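With one protein chain held back, the other chains of the complex are shown just where they sit.
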Amino acid sequence: MPNSVYKKVDFVGVSPNSISEAINNAIAHAATTEKVTWFEVVEMRGHVEEGKVTQYQVILKVGFRVGP
Amino acid sequence: MPNSVYKKVDFVGVSPNSISEAINNAIAHAATTEKVTWFEVVEMRGHVEEGKVTQYQVILKVGFRVGP
Amino acid sequence: MPNSVYKKVDFVGVSPNSISEAINNAIAHAATTEKVTWFEVVEMRGHVEEGKVTQYQVILKVGFRVGP
Amino acid sequence: MPNSVYKKVDFVGVSPNSISEAINNAIAHAATTEKVTWFEVVEMRGHVEEGKVTQYQVILKVGFRVGP
Amino acid sequence: MPNSVYKKVDFVGVSPNSISEAINNAIAHAATTEKVTWFEVVEMRGHVEEGKVTQYQVILKVGFRVGP
Amino acid sequence: MPNSVYKKVDFVGVSPNSISEAINNAIAHAATTEKVTWFEVVEMRGHVEEGKVTQYQVILKVGFRVGP
Amino acid sequence: MPNSVYKKVDFVGVSPNSISEAINNAIAHAATTEKVTWFEVVEMRGHVEEGKVTQYQVILKVGFRVGP
Amino acid sequence: MPNSVYKKVDFVGVSPNSISEAINNAIAHAATTEKVTWFEVVEMRGHVEEGKVTQYQVILKVGFRVGP
Amino acid sequence: MPNSVYKKVDFVGVSPNSISEAINNAIAHAATTEKVTWFEVVEMRGHVEEGKVTQYQVILKVGFRVGP
Amino acid sequence: MPNSVYKKVDFVGVSPNSISEAINNAIAHAATTEKVTWFEVVEMRGHVEEGKVTQYQVILKVGFRVGP
Amino acid sequence: MPNSVYKKVDFVGVSPNSISEAINNAIAHAATTEKVTWFEVVEMRGHVEEGKVTQYQVILKVGFRVGP
Partner (left out) sequence: MPNSVYKKVDFVGVSPNSISEAINNAIAHAATTEKVTWFEVVEMRGHVEEGKVTQYQVILKVGFRVGP
């Protein structure tokens, strides 16, 4: 296994529907510019209105290869 | 943006069906007495019987405005 | 197992005699208004005078059922 | 030193002007209903608009005596 | 309530479909040899290919009774 | 000092009487199969009924030598 | 509330005068290229010479919207 | 309340008998040279021989006034 | 850059007026005996009377060179 | 990618010579009974005699596949 | 000391040979585009095959000046 270098960047995915969709939104966005190979969930939170969750917010670390 | 004060209270939502339902149960309860505006997931755990999850338990911090 | 909701509140029990008594003091107080079912020790500290512990302080999270 | 019991509650103080004012707002509010004797800063964050901080948010644990 | 002893072991459940299925896989495996009674989620991460999550990985602590 | 390898396993000792007895129960059990040489307290919690602690639960990491 | 994606980046603001100015410096810089909407204080430290603080260093997570 | 300065130092109290005695040993030692006013428990561990705890080790932060 | 060794000591600065003054008090004291070169804020807390902060307490790690 | 399950176990590798050798010792031992595929360093410590490190101790989480 | 702003980015250095080389690989890569001035080790892990470490992975925070 040769040398290599990866980068990890924090994204916050947001979805009105579910935790999964929030994760997918963040990864889909990150993948538009980088070749993402893994993610780690850092935190989950959300917005509430009139006793209902109206927004799921998932903070992720997203990892992708940057070198050689 | 004027001054204001919020309070955060720990709730544990419990559901036999899913993490999402456990979150919703906690928030629905909290919203019966307070105007909840956000939540943060602190911990997720559950009860197991005969190799099946029979109860999802999600510890949340629930935030709501208390003044002024 | 049906849905249910619990609340967790931070109490600090104080005793001149022991860690156990400090825990018991906090729980006995909490139980005067709520049906406490569990506790978690968060932190233990104390006051010292002339080289002797004169006060044990135990920070607890106390859990009790609030719904339904 | 006799037995006693304290409670700790999370408040979020908000101020457009400074961290200090955010702390003071939370404590002043808490003190309207409880005899607050100490606070601990848990987290500091804020809102930004057009490159300026428009809101300081300080999450505090506020402690007050509840028993005997 | 008599004395008893429990053990907690770290498992990583993996699923191509969802966080829930990853949790269930880990617990179903652990339950083949032990009488599991609870779990705690420690970490959630996953593998990504071409902008899609292809694997959910959930690290759990799984608890079961070992004595007396 | 030659090479050697140790293993650490999480046990939860439970006692109706005290934190100390809960620690001793976990260690006595672990020592039936392994040559335990140290422990670390990870967490302390308990069960409460009618305002009394009816069960102390202490989570320990227990260490023992496994190699050479 | 539709889907969206945010990014969080760590900045260290430095000021010879105060914690506030260190925060403002980091945010003003970040805002030259991104539409910053919030920050979180991660760590505060500083440099000392001859018994005086000559530099305040505040590590911040700065959040801004990157997607849709 | 005027200005003042305190120092916190880590001590490890050791006792063959109990957690309490380990705490007391550390504080009694620290108090031979400093006017200790509080302590915080950081960690509890111990040594085990033949299935019995033969040594309790409690890591404490001990606080005392050093200035004006 | 040659070898060298630094030491870090925990101080608690106290001030009736502000967080900054509490930091400065701790550093000024430490600098009377050591050549302090940096500090890290570990914790911020305070005392409250009649709804006003009467004492800011800042726990710092203070670093200074001890060798060679 | 199909379902699968991994287990993580804490080992402490010990070596009189280096951190690397301590890691290798723990992994070589674990690999005698399990098909280890990864490790995570949890903690590094050591024993000192007469101002020299005589033993490096590295606590690792070691991961291996246990299921299907 | 004038105002300035630094940025911290997470890199993962990978090497088949050693922790040091993994650190160096990450820093060498980061330094191709930024004037790196410091790093902090966040986590160390690795890949294992047939009882040997075949890959060291070191997660670093890398710091460099971005402003004025």
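Every chain is named by a letter (A, B, C, D, E, F, G, H, I, J and K) in the order it is written, and numbering of its residues begins at 1.
Here is the rule we go by: a residue touches a chain if its C-beta (ideal position, glycine included) is under 8 Å from a C-beta of that chain, and two chains touch if they have at least 3 such contacts.
Just so it is clear, the structure is predicted and the values come from calculations on it, not from any experiment.
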{"item": "Sole contact to the chain not displayed, among H:11, H:39 or H:64", "value": "H:11"}
{"item": "Contact footprint on chain J, counting only the chain that is left out", "value": "18-19, 43-53"}
{"item": "Absent-chain interface as seen on chain I, which is shown", "value": "1-9, 61, 63, 66-68"}
{"item": "Where the missing chain touches chain H, by residue", "value": "9-16, 21, 25-26, 29-30, 47, 54-55, 59"}
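Keep this in mind: only the chains that are shown with their structure count from here on.
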{"item": "Given chain B and chain D, the chains that contact each of them", "value": "C"}
{"item": "Remotest chain, chain G as reference, centres from CA atoms", "value": "F"}
{"item": "Identified repeat of the B-D interface (over half of residue pairs identical), from C-F, B-E or B-C", "value": "B-C"}
{"item": "Computed distance of Cα centres, chain E from chain D, in Å", "value": "38"}
{"item": "Multi-partner residues of chain F (each touching 2 or more other chains)", "value": "9, 19, 47"}
